[in-house]
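All protein chains of the complex are present and in place, except for one that has been dropped.
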Amino acid sequence: MLSRNLRIACRRYSQSVTTFRTSEISPAQQNSNQIGLFYTLDNDLCKQLYGHGGLPKCFLKQTKTFTETTFMIRQPALEIIECIKATDFNKPAIRYVLHGEEGTGKSMTIAHLLHYAHQEGFLIIHVPWVSNWLRRVSRYKEMANSLTKEGFVDIPLDAAAWLLHFKTQNQHLLKSGELKVSKDYEWSKREKTPAGSTLLELIEHGIVRVKYACDVVDTLLHEVKLLSNTKQCKTFVAIDGYNGFFNPLTNLHTPTKKKVAPEEVTLTASFLELTKNDWTNGVMLLSTDAIAHPEYEQESYLPKYLLYRKGFDHIDPFVPIEVSNYTEKEFMTCASYYRDRLWLRGSPDIEKELKITSAHNPYRFMELCAPL
Amino acid sequence: MSRILQLSLRHINSVTKYPNQATNELLKNCARANSNKTRTNSDDLFQEFTDWETLNKKKTVSKAMKAYLERAREHDDFMKKQEFEFTVGKRHLANMMGEDPETFTQKDVDRAIEYLFPSGIYDPAARPLMKPPEEVFPARKAAEFDEAGRPHHFLFYTGRPNFFKLLYDASEHIQNIYKFEDKVIRKKAIPDPNAKLELTSSVWYSKEELEQHLVENITELEYENFKLVMERLVSLPYSYRSKEFIEKVRKPIASQKFALEIPKPSYDEEGREYITTYECLRKKARGDVTIRSPGSGKITINGKDITYFADTQSREQVTFPLLFTGMEDRVDVECNIEGGGPSGQAGAIRWGIAWGLRSFVDKSMIDSMQVAGLLTRDPRKRERKKPGQPGARKKPTWKRR
């Protein structure tokens, strides 16, 4: 009898959820009371952080329709924030690996944490989607053999685009000019970056001289590591679809029609070097995604399967964090948020059906609401 | 003993022979007689159409009548003989089975025949049987003409007087209803909605049944015409005035029995009520569905949750009976399903859940489910390919040569 009453009370509570927003817009201050609630992001900040990628395409569409960018505060993000707060930065950087089924919100968690990192003054190194470099191959993909490393392949345009992304994300830190290059870099006979010039100059060079973009990225990552070690900055590394680096082959072709393996790409080498835990004063957030896996259907969504043996060994001591489907409460707040934004309409019966047919999956729920 | 068996066998043989073939020859002639069946409508027609004056003048009996009387006598003799053989055979059969011949009913006969002559022939009509002769040999018409050779029935020369009389009557009814309708319209009244004919619980006679009813063989086209005319009659607003006429050619549908046999749920180790529906079939899929109450709306399909089905339509199908009854968060569902594709599997689970839920909902909800068609099993299967054509229905492309 008691349990029945409890259940009825629970149901009444879950149906009467009308508060779905929170005014707490600073991720550092968010706590577990606000789980399932939405907070709104400033538009300018959005442009700065996610202007060159970082939010899933479908979510971008939503922000346009809803005329605002809102994130749901969810357990995995809060968990990582708690961990970061408690981290001793003198120890080697900790690697967090996000995993979960398709559409559960791994990329959204990364986006949420980017906001946190930006607020806390981290230097952000963010790769929006690894497979954009290695698997999405347009017809005129620019490719060149590396000048500095024997047997490696450059993808200069992608590297330059990423440099731009890095520059916009960290414009505040870079503008102050405190981050300096440690030694001389000679690109060609006439072009060189002397020791003591700012990181911004290095990046500008990479953007202007696209030919050297990959080498600039390599140098940049190396310099950032050094800077972090010397406590001049703290670094936040976020790589979405990290398992893309460990796939057997990429979709890139050499002019002789030979398929390129991921480890033969210079960018891969640089980022794999970065994700080793041989440096301090940093946080690394990686996500493994079934979509980045080459097989059409996956047996499992767990990192061990998706990263293969070598990937797993590469990042071995890591903290796995699971991003799961919506809980009952999260689902209800999400539904009322959608109703507020006119995305979900019709009788309350529809929510019951959508709850079961979407199996609480955030992405699926959003898609199922679309034609209603 | 052997004589008895022989006799009963002989009887069976005579009956299992195609009875229609034997009688068709008789049927070809227009004069028919049967002692145990006479048609009443021809009796009063007899009064109307027989020309007594001419009859009195010539007392001669026509050749046709003579032949008819001869055949009628033969038939009577034949039937008598069959009747006798049947009763004797029945008594023998009773003795063989070691039962009392006096209380040996037709049911016992059928059982004994099935026991003594087990048959695996697919069509039940082709299996050995032993029935009273009046059931085996079709009823035949009485004489349709008088002694002078003049037919009683005014539609005699159509070849199928009873059938065309039926159409004739139907159209007369239609005319009458039109007249009545016009009268009512003149009075500016509207038809009474409560008096409307209730036709959902009965159907038209099938072709065979109609043939039996009319004692006439009709063609497919004629049967279609019959249905057309009757449908028109029924569609009229005042068709209830011809209710008696209409109901003569309709038969009631056997009422549904499922509501009576709702099983009681049993209890599992945790003390929860559960019920398992086996043989949930749809297309090529088959499986079983277990429903546990009280539950929290957990759905398990082959060990996975509802993500077992990738497409939305299948998921909707599975959830539909739960949402329809409002039980989506009060029961747990477990299914084991195999064979077929996602649509078939989802359909099978849908039926299984609806069937199992009967034990957990009240009577009015069962009625609602019945009206929604959730309790009807869908027996449709893939139609087989036919030899000589590329598909089940598709014919080869036409070629001049």
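Per-chain numbering from 1; labels A and B assigned in written order.
We take it that contacts are C-beta pairs under 8 Å (C-beta built on N, C-alpha and C of every residue); 3 or more make two chains touch, one makes a residue touch a chain.
In this text, contacts and distances are computed from a predicted model.
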- [ ] Could you tell me which of "Small ribosomal subunit protein uS7 domain-containing protein", "Galactosyl transferase GMA12/MNN10 family protein", "Dolichol-phosphate mannosyltransferase subunit 3" or "SRP9 domain-containing protein" is the UniProt name of the chain missing from the displayed complex?
- [x] "Small ribosomal subunit protein uS7 domain-containing protein"
Task: Where the missing chain makes contact, among the chains that are shown - done: A, B
Task: Touching residue (missing chain; options A:Lys61, A:Lys192 or A:Lys231) - done: A:Lys61
Task: Candidates B:Ala72, B:Leu167 or B:Ala285 - the one touching the absent chain - done: B:Leu167
Task: Touching residues on chain B - with respect to the absent chain - done: 154-155, 157-158, 164, 167-168, 171, 174-175, 178, 198, 200-201, 203, 228-229, 231-232, 234-235, 253, 255-256, 259, 311-314, 316-317, 320, 323-324, 343, 346-347, 350-351, 364, 367-368, 370-374, 376-380, 383
TODO: Determine and list the chain A residues touching the chain excluded from the picture.
DONE: 61, 64-65, 67, 341-343, 345-347, 349-350, 352-353, 370-372
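We take it that only the chains that are shown with their structure count from here on.
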Open item on the list: Counting only Cα atoms for the centres, state how far chain A is from chain B in Å.
Closed with: 69
Task: For the chain B and chain A complex, residues of the former touching the latter - done: 297, 299, 305-307, 312, 315-316, 319, 322-323, 328-329
TODO: Show which residues of chain A lie in contact with chain B when the two form their complex.
DONE: 11, 349, 352-353, 356-357, 359, 361, 368
